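The complex is shown incomplete by one protein chain, all other protein chains being positioned as in the whole.
Chains: A and B, in written order; residue numbering restarts at 1 for each.
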Amino acid sequence: MAAIGSMTASANGWAMKRGFGPVAILFWILLALLPMLELVTDDPSFDYYMFMGQSMLIYAIAVLGLNLLIGFNGQISLGHSAFFALGAYTAAIMMTFAGWPFWATLPIAAAVCFGAGFLFGFPALKLEGHYLALATFTLAIAVPQLLKYKPIAPWTGGVGGVLLEKPEPPEWLGLSVDQYLYYLCLIVAMLMFWLVFNLLRSRSGLAMMAIRDHTMAAGTMGVDTSMYKTVTFGISAAITGVAGSLSAITIAYVAPDSFTLQLAISFLVGLVVGGLASLPGCLIGGAFIVLVQNSAQSISDWMKTSFALRYDVPAWAIYGVLLLLLMYVMPTGVMGGITVLRHKIAGRRSTRVNAPSPTVVRPGKTAGETTPAA
Amino acid sequence: MQINRRTALLGAAAIGVAGTRHARAAKNYGPGVTDTEIKIGQTMPYSGNASAYGVAGRTQAAFFRMINDQGGINGRKINFISLDDGYSPPKTVELTRQLVERDQVLLMFYSLGTQTNTAIHKYMNQKKVPQLFVATGASKWGNPKAYPWTMGWSPDYHTEGAIHARAILEAVPDAKIGILRQNDDMGNDYLDGIKEGLGADGWKRVVADATYEVTDPTVDSQILQLRNAGVNAFLNVSTPKFAAQAIKKAAEIGWKPKHHLMSVSASVGAVLRPAGFENAQGIVTAQYAKDVSDPAWANAPDYKEWKAFMDKWNPTINPFEGSSVTGYASAVTLVHVLTQCGDDLTRENVMKQAASMHQLAIPMLLPGIKLNTSPTDYYPIQSVQLARFETDHWVLFGELQSRDVA
Partner (left out) sequence: MDFFVQQIAAGLTSGAIYACVALGLVMIYVSTDHINFAQGEMAMFATYLAWAMIDAGLPYWIAFGLTVAVAFAGGLFIQRVVLKPLENAPVLALVVCFIALLSIFNALAGMIWSYTIKQFPSPFPARDVFGNGLVSVQQLGVVAVTLVMLGLLTVFFRYTTLGLAMRAAAQNATSARLMGVRVSWMLALGWGLAAAIGAIAGMLVAPIVFLDPNMMTGILVYGFAGALVGGIGNPLGAVAGGFIVGVLENLVGSYVIGNELKLTFALIVVVGVLLLKPAGIFGRVIVKRV
């Protein structure tokens, strides 16, 4: 989809330049300090907020995986819920039948999902745009049905799913379960973002983006486009799979109904809302997925009470309207919107400030196509 | 007579009176309770594939509005927070934690779905929060030893499946049995019950077991498979939309087996009317609640009370949609439990009262069906009665049946 390339161009610059700059490091430190707020608040629902934090981080990782594929490599997927499910079930099965500790399941889930994603990458090579959308869509629909399939029910628990034990934090840490799990999610998230950030800065990352921007040109430049596309599919699936296994650990239950097409769509919405080809955008997308539905519900309740309506205004209609408005204001997502805003401000000042950008312009790249730099 | 008096007592007007008996006890409040309010939480699929069941939640909300308007329970208003989980277990976990930890509800009431309730089963019991009257027929909810904070309400699918199976063996001596079922927990639970009811010999008579997915557009293909297998006794374990399709399709292709329809889809308004009454003649179901389209109940006091409630407080819901009756009856049960608690509104006492219902009659349940619970019996309703569809309503026949009896 060539159009994806044009969509990302604007979001690209800011995100990649600032990726792990001081702002980003400060932000991650802030996230790490959040559980410490417990010392200064006596809110009884603190653990609940920690749980929300876990969910946001998990969805952020899932969106990151999808972003790598769509935003940075230009392949579309409507089926990442399948890899999320695969990761979740891998963790659940390892913990239940092999008695593995929860943390050890994460690399296994990543490996399994990488394999699945890599293999799926081959047929994906032949398909483009809408056709790839359909193929991945198939994946999203097939997985819940496969999970219910009788012959494998002894492992997957069939329609009933698998119940898990929540991990207990070691006593010397002095953390509640939810704080502990929050840190687990945070550490994994930081690791994933750091890995992706470095990947994108590497030669391989450049090749991935070159394929997105112009596959044929990348090919003539000597990039093995097929290899890169399939491997990217694999890495993308692995990251989303890790998010899935984290979700299995924090929810302590996996079931086919948890991994419907709706989940895949919410990843896509989170991605577009956050901003394509933007790493901070993934975090925004993750938070959006968790918060928007509750906000829509609150708006619905507020409308009902303040206008004394006889009907409930359905929350999903409000959700739809919110999405539409968001796309009007920021068609390239929140991070894209910020970039546009920065350009406007910078444009006004451009007569004074005309310092060279810190972007490393490498041979073979025009100034418009930004290359990530630290 | 006994029934009517108990029924009247449970009528909203009498609730305040009943409560005064307990007013002497010292006040003792759990989370979510004040002198003026009791907070109750619920998750319900108002969106997604199971959204038809949302009627129950809306009816309950309306019922509690009525109770509040009449003075509440022992002077306390019910603050009922019912949230949409879209039938997705992770969402249920999130919303339940929000209700329990942030909103501090006293208890969760009639949350709907098997997977969704399974997802919070452990959590509720670790937190010691009542997970009362869950709206699913899985048989695992009545396990007070392992899960003392979880209680079901309706008869479980397993029991009902077994009763249907036995009825079919009796009615069709040379039965060739075919099953149509949704590929989910409900379908599985019914299947287990059917297996138990048929016994090893009876099970050999099952010639076809066709499943469908909730995302399938139609079950036409499955119906053809069943007919082709020579089925003459049809156990229809499907949800309302698919049940209606099955009834209509069977009539269209002129297939007339002995047709047993599970109670989840036995609503006259939501299933049989759309499917066409002429296609539904002679279908058998099992009931525990009154069929509101049956003229036999038109003069029953509980029917009149229910109808008055629906007209005044719940006018946006079509009264003939099945879950408005079960939603109503379960809400009455909860009001009974809370009234019994008096001023001792702790979570412990709620469970204690819920587990000490004795021969309790609830409006809109069939005559003779009484709710019984004890600290070792967490299945409030265990009896059903078979009914046959004639002209435009269900006609009861035979005796009340329960798993124990059978």
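Keep in mind that, in the parts below, contacts are C-beta pairs under 8 Å (C-beta built on N, C-alpha and C of every residue); 3 or more make two chains touch, one makes a residue touch a chain.
Just so you know, these numbers come straight off a predicted model, no measurement behind them.
Contacts of the undisplayed chain with the visible chains, over the whole complex, involve A, B. In the complete complex, the residue from B:L83, B:I317, B:V337 or B:A355 that touches the missing chain is B:I317.
When the omitted chain is restored, the residue from B:P240, B:P257, B:G327 or B:P380 that touches it is B:P240.
Here one chain is not drawn; of B:I40, B:I120, B:L191 or B:A210, the residue touching it is B:A210.
The chain that is not drawn here is touched, among residues B:G71, B:P274, B:P367 or B:G398, by B:P274.
Although one chain is not shown, part of chain A still touches it, namely residues 1, 3-4, 6-7, 70, 123, 126-128, 130-131, 133-135, 137-138, 141-142, 145-146, 148-150, 216, 265, 268-269, 271-273, 276, 311-317, 319-324, 327-328, 331-332. Contact between chain B and the absent chain runs through residues 46-49, 51-52, 54-55, 183, 210-213, 215-218, 220-222, 224-225, 228, 240-241, 244-245, 252-255, 269-271, 273-276, 317-318, 321.
The definition used in the following text is that only the chains that are shown with their structure count from here on.
Centre-to-centre, using mean CA coordinates, chain A is 39 Å away from chain B. Residues of chain B that touch chain A in their complex: 46-48, 58, 83-84, 86-91, 93-94, 97-98, 101-102, 104, 114-116, 118-119, 121-123, 183-185, 187-188, 213, 215, 316.
By the touch criterion given at the top, residues 44-45, 47-48, 51-52, 55, 141, 145, 148, 158-161, 163, 247, 251-253, 255-258, 260, 262-263, 290, 293-294, 297, 310-312, 314-316 of chain A touch chain B in their complex.
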